[in-house]
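The complex appears here minus one protein chain, its other protein chains still in place.
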Amino acid sequence: MPQNSSRAVGRHFLQIPGPTPLPDRVLRAMDTPIIDHRGPEFAKLAKRCLDGIKTIFKTSNPVIIYTATGTGAWEAALVNTLSAGDRVLMVETGQFATLWKVMAQKLGLRPEFISGDWRTGADAAKIEDYLRKEPIRKAIDAAGHPALLMVDTISSLASTDYRHDEWGVDVTIGGAQKGLMLPPGMSFNAISDKALAAAKSSKLPKSFWAWDEMLTMNKIGFFPYTPATQMLQGLAVSIEMLHEEGLDNVFARHARLAEATRRAVRAWGLEILCRDPKYYSPTVTAVLLPDGHDADAFRNLALDAFNISYGASFGPYAKRYFRIGHLGDVNDGWQVGALASTEMALGLAGIPHKKGGVQAAMDYIVAAHSGGARAAAE
Amino acid sequence: MPQNSSRAVGRHFLQIPGPTPLPDRVLRAMDTPIIDHRGPEFAKLAKRCLDGIKTIFKTSNPVIIYTATGTGAWEAALVNTLSAGDRVLMVETGQFATLWKVMAQKLGLRPEFISGDWRTGADAAKIEDYLRKEPIRKAIDAAGHPALLMVDTISSLASTDYRHDEWGVDVTIGGAQKGLMLPPGMSFNAISDKALAAAKSSKLPKSFWAWDEMLTMNKIGFFPYTPATQMLQGLAVSIEMLHEEGLDNVFARHARLAEATRRAVRAWGLEILCRDPKYYSPTVTAVLLPDGHDADAFRNLALDAFNISYGASFGPYAKRYFRIGHLGDVNDGWQVGALASTEMALGLAGIPHKKGGVQAAMDYIVAAHSGGARAAAE
Amino acid sequence: MPQNSSRAVGRHFLQIPGPTPLPDRVLRAMDTPIIDHRGPEFAKLAKRCLDGIKTIFKTSNPVIIYTATGTGAWEAALVNTLSAGDRVLMVETGQFATLWKVMAQKLGLRPEFISGDWRTGADAAKIEDYLRKEPIRKAIDAAGHPALLMVDTISSLASTDYRHDEWGVDVTIGGAQKGLMLPPGMSFNAISDKALAAAKSSKLPKSFWAWDEMLTMNKIGFFPYTPATQMLQGLAVSIEMLHEEGLDNVFARHARLAEATRRAVRAWGLEILCRDPKYYSPTVTAVLLPDGHDADAFRNLALDAFNISYGASFGPYAKRYFRIGHLGDVNDGWQVGALASTEMALGLAGIPHKKGGVQAAMDYIVAAHSGGARAAAE
Partner (left out) sequence: MPQNSSRAVGRHFLQIPGPTPLPDRVLRAMDTPIIDHRGPEFAKLAKRCLDGIKTIFKTSNPVIIYTATGTGAWEAALVNTLSAGDRVLMVETGQFATLWKVMAQKLGLRPEFISGDWRTGADAAKIEDYLRKEPIRKAIDAAGHPALLMVDTISSLASTDYRHDEWGVDVTIGGAQKGLMLPPGMSFNAISDKALAAAKSSKLPKSFWAWDEMLTMNKIGFFPYTPATQMLQGLAVSIEMLHEEGLDNVFARHARLAEATRRAVRAWGLEILCRDPKYYSPTVTAVLLPDGHDADAFRNLALDAFNISYGASFGPYAKRYFRIGHLGDVNDGWQVGALASTEMALGLAGIPHKKGGVQAAMDYIVAAHSGGARAAAE
């Protein structure tokens, strides 16, 4: 690192698990004079967004677009469907699951929290056990409505396959700043008919998050209050870009970069936080450092020396791991460049590791492309 | 209008009362690669914003920055300070006052609504009368806390003088897309010590809007959940621009353009919706059309012929008036260009009016500048 | 003007006769990652530009695109067709005609200069007289080739009708920063078959400006040396915009704004520099100030007070006039805003004039629109 330089050189490797690197096309679409949010041009823009976002969630129902980050959409999912004292079954998979539990408490709900060690996913069997327990089942039956299934796709939407309708989800929460390649400031609720029905009897107070007014106004291409016009300009373009690439190609690319990243980590001889391959994330990989090495210090060194940012660590393993994002508008060369920066930073930091991580990633990518080429030729 | 043109020519006259025309400098500041919202560069950006926004509200207390439009900040003001069943005294000054009343009801509060005809402002004497009435006073006394004063400055902040601390306001609600010259998607709560104290006993459920976590995280330059990074990039620059111009100059400019606009309206022989000069807005002027003329049709004609947008009409006078904005990063020539487009559109639409509105506006502006020059010379 | 403001407020009225206000769409098209100027994406871009620019000059022959401002394209026209000592007949219509004469001299040519007073256009009869004079005619005949007709359209291209082929022009010189709504940095030579033939015998040394290599490389979508990629990105979009509006609509708009401007000047009681309406420019109007008033001082005052720039004065009338541009991506409201700024600045400067210029401009514009509507209805 030059001694007296006050400039971070070249393009920043933003490898946090979202917000993701913004495509120039999205940024430029947002860098446009603002238009009247009650005029005819806006109505066209809103329609592109409201129609387009359904194809991303794979739903034929309306999707609510909020001017708020993902946390807001989570709150919206809860206040639109539940009443004070209602029970919510949640699974402790990590930091955000924990935050959602606290949110549910603050809103006057009663979360049941299936505890976990932050290193695995939501176990369907455990969830089934819980649901069979007397009190929850009973309450559900008494209320005459079955439990609603809510899924947080903030970190995975538009990066891995997701099908709101086909999978019978009631409320899907999504955010803009991940696979949708937008800045933070927009989030979504995809809604089933069952959720819409539940909203009618829900008693939690709500106004900003209320679905009903949104649905009414959206029908004519407008919003009940001033929407984030520039975010909508970006959204229309990002949806267009995803379809130009082809959603299945988008998913295959994320899967490829995720596996390449994990192979690099293993080749370095470092441990992946997630214990079970079944629960591997297609968008982020958390890497445990050997005992005695501070992950925050490593992140700082990598930022200074190689202009790269990683996701921070939280909870029981705070400061022991860093997270490498592999999502958004990222291609093979870029991701390998990020892995190379990481391998070089590990070297510079004197953190014990084996070389060869980048090589393992490249080998996997070449094989994946060759396979694709072969499959296409057959 | 050319018959077969599919392009709106030249710069659009966005004369709605917000969002306002975005300065290029703000747009370009937002058109920048996204940064890690937990990194050192972000902390510097957050500090610029959190410190800077205080100078706009003229408060030494912290100001909460929400990723949401103004409606969200209104909800925040209520849920942070009140409990179910609390009474809220509101004054029917127009469309938004009416919306806030509905919001309060939805949140489980009990609004007292001082009725009005949408053509005047909040009458201090009437408010005093209400507050003296037995039940409210009694409830307030019983609760042991005096009423909180909340002010919605969404349409006037950074356009006319406002002093949160000096004027003893408890919660001030502000938005980004007006005098702050930003896109919609950000709003504010400036808070008094009394409001902070009230927040401790408030019982309305809240999570996304909760002040406490925001205040805690903001202290170290971060946010409890992903903030709208690009909006903050824009905010830092817009605050800088306001101070470069000088806040008092900003206010004088808005006052000048507002008066120039009203003089044009009067010269046309048309009626200003607001009956009492005491309540004239420094940022928008609503113009009543003669009976039998549809304001929406006029707005459409003006948009087609002169590429200009006006604010729509609402409520009891819907379709009878249009609103001319005069706020944001707008100079004399621009505002007169907008008034000229209006006078020409009135002509083209065949709406009865007198010529000379633009001349009246120009005469006023020249006099205002000459006065300033004279004052400076003395 | 506020006393201590360090910021020019609002949008600058760039009323110089080019460069013209750049449309956001053009600027954003240029604000894009650079591409390989020898790759397939570039070839597509080059084709859009090379094909498109022909429709602007109305020629079926190739048009040469130079990375240079208009002065360069003028030099190119001369060095590609002429040899040392060749005679060039030029007409002194103003500043640029005078510059071209000096250029011809520097390049070793012998310009015949039909003198003028900078206040009228090129008189066809005078030109005919000159061409009939013995020595020129003789030289032309001796050389076996008739005189080539070269036209400088830098200030008028894409603003008023121009037909390279139909009008039998041999070399047309054009520039990017006027009606094409681009930044300066690109210029053009449209070429007749006769000019191409003349190029074969031309002996002036040339390399950068040489047509032959350009024509060869352009055929396959490339350039003999690195072209200004971003300018081409902008050019492709500006041509698209002109056709979306419709070239005839573009011309009608310029004619309307030009006449509106002249009516304003006359209503002010000021004199238009150009003496003969036959030679009025569709893109700029020079305004003489009353004796004793310094046009440069007026321009400075207007810039400070109203954020407006005018074209400077040159030659025999230097400091006695300023020039108001009315070209590029400018609509009615904008131009009237510029005229209003001018009328207000005249007032502030204490320059004797009558009010009513803006009113006259508006009256004309309304009539022009009404006429258009009437014509369309018939």
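For clarity, chains are labelled A, B and C in written order, and residue numbers in each chain start from 1.
By our rule, a contact is a pair of C-beta atoms (placed from the backbone, for glycine too) under 8 Å apart; a residue touches a chain by one contact, two chains touch by 3 or more.
Values in this document were obtained by computation on a predicted structure and should not be read as measured data.
Student: For the chain that is not shown, enumerate the shown chains it touches in the whole assembly.
Tutor: A, B, C
Student: Tell me which of A:54, A:253, A:299 or A:323 is the one touching the absent chain.
Tutor: Spelled out, the listed residue whose C-beta touches the missing chain is A:253.
Student: So which bits of subunit C touch the chain we can't see?
Tutor: For subunit C, the residues touching the absent chain are 11-12, 14, 16, 18-22, 27-28, 30-40, 67-72, 75, 79, 84, 99, 102-103, 106-108, 175, 177, 183-185, 204-208, 210, 224-231, 303, 309, 312.
Student: Which residue numbers on subunit A touch the omitted chain?
Tutor: Those residues of subunit A that touch the unshown chain are 1-7, 9-11, 13, 21, 31, 241, 244-246, 248-249, 252-253, 305-308, 329-334, 336-338, 340-341, 343-344, 347-348, 355-356, 358-359, 362-363, 365-366, 369-370, 372-373, 376.
Student: By the contact definition given up top, give the residues of subunit B that touch the hidden chain.
Tutor: Per the touch rule, subunit B residues meeting the hidden chain are 24, 28, 31-33.
One rule holds in what follows: only the chains that are shown with their structure count from here on.
Student: Connecting every touching chain pair, does the picture come out as line, ring, star, complete or other?
Tutor: If you draw each chain as a dot and join those that touch, every dot ends up joined to every other.
Student: How would the subunit A/subunit B interface be labelled, same or different, where same requires over half of its residue numbers to be shared?
Tutor: Over half of the interface numbering overlaps between copies: same.
Student: Working from the CA atoms, figure out how many degrees subunit B turns to land on subunit C, in steps of 5.
Tutor: Going from subunit B to subunit C via C-alpha fit gives 180 degrees.
Student: For subunit A versus subunit C, what separation do you get between their C-alpha means, in angstrom?
Tutor: The separation of the two C-alpha centroids amounts to 52 Å.
Student: From the C-alpha centre of subunit B to that of subunit C, how far is it in Å?
Tutor: The computed centroid separation for subunit B versus subunit C comes out at 43 Å.
Student: Check each residue of subunit A and list the ones that touch at least two other chains.
Tutor: 28, 31-33
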